[in-house]
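Shown here: the complex without one of its protein chains, the others still in place.
Entry: chain A
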């Protein structure tokens, strides 16, 4: 378990260093993600300790958003000033992006096999 966490942290540290060194706009953890993904592709059968460590980190992924989200208390003034554009962007463009992406993918993906599609009258 310790080795698995250490590996994850090493990937992140590498990502942070690369991001800083080359002044990249890509966050360090994303570079770490790519590095670990490439490692998994090469290794093919990842050790169970690593997948368990990753799964444990991700089970309550949403808990990790809480401290940053509480930061809303420092943003009340900005939210008051820009509430209309923020609300409109959140609702309209999220749903627009979703519907357009779904339409595109339903045209482009190979024909759905039985069970991959909502049946009529369901």
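The working rule: contacts are C-beta pairs under 8 Å (C-beta built on N, C-alpha and C of every residue); 3 or more make two chains touch, one makes a residue touch a chain; residues count from 1.
We take it that contacts and distances are computed from a predicted model.
**Q** Would you kindly match the missing chain to its UniProt protein name, picking from "NADH-quinone oxidoreductase subunit A", "Sugar ABC transporter ATP-binding protein", "Response regulator transcription factor" or "Murein hydrolase (TIGR00659 family)"?
**A** From the choices "NADH-quinone oxidoreductase subunit A", "Sugar ABC transporter ATP-binding protein", "Response regulator transcription factor" or "Murein hydrolase (TIGR00659 family)", the unshown chain carries the UniProt name "Murein hydrolase (TIGR00659 family)".
**Q** Touching the hidden chain in the complete assembly: which of A:1, A:17 or A:91 does that?
**A** Spelled out, the listed residue whose C-beta touches the missing chain is A:91.
**Q** Could you list which residues of chain A touch the chain missing from the display?
**A** Interface residues of chain A facing the absent chain: 5, 8-9, 11-12, 15, 25-30, 32-34, 36-37, 39-41, 46, 50-51, 53-55, 57-58, 60-75, 78-79, 81-82, 84-86, 88-106, 108-110, 112, 115-118.
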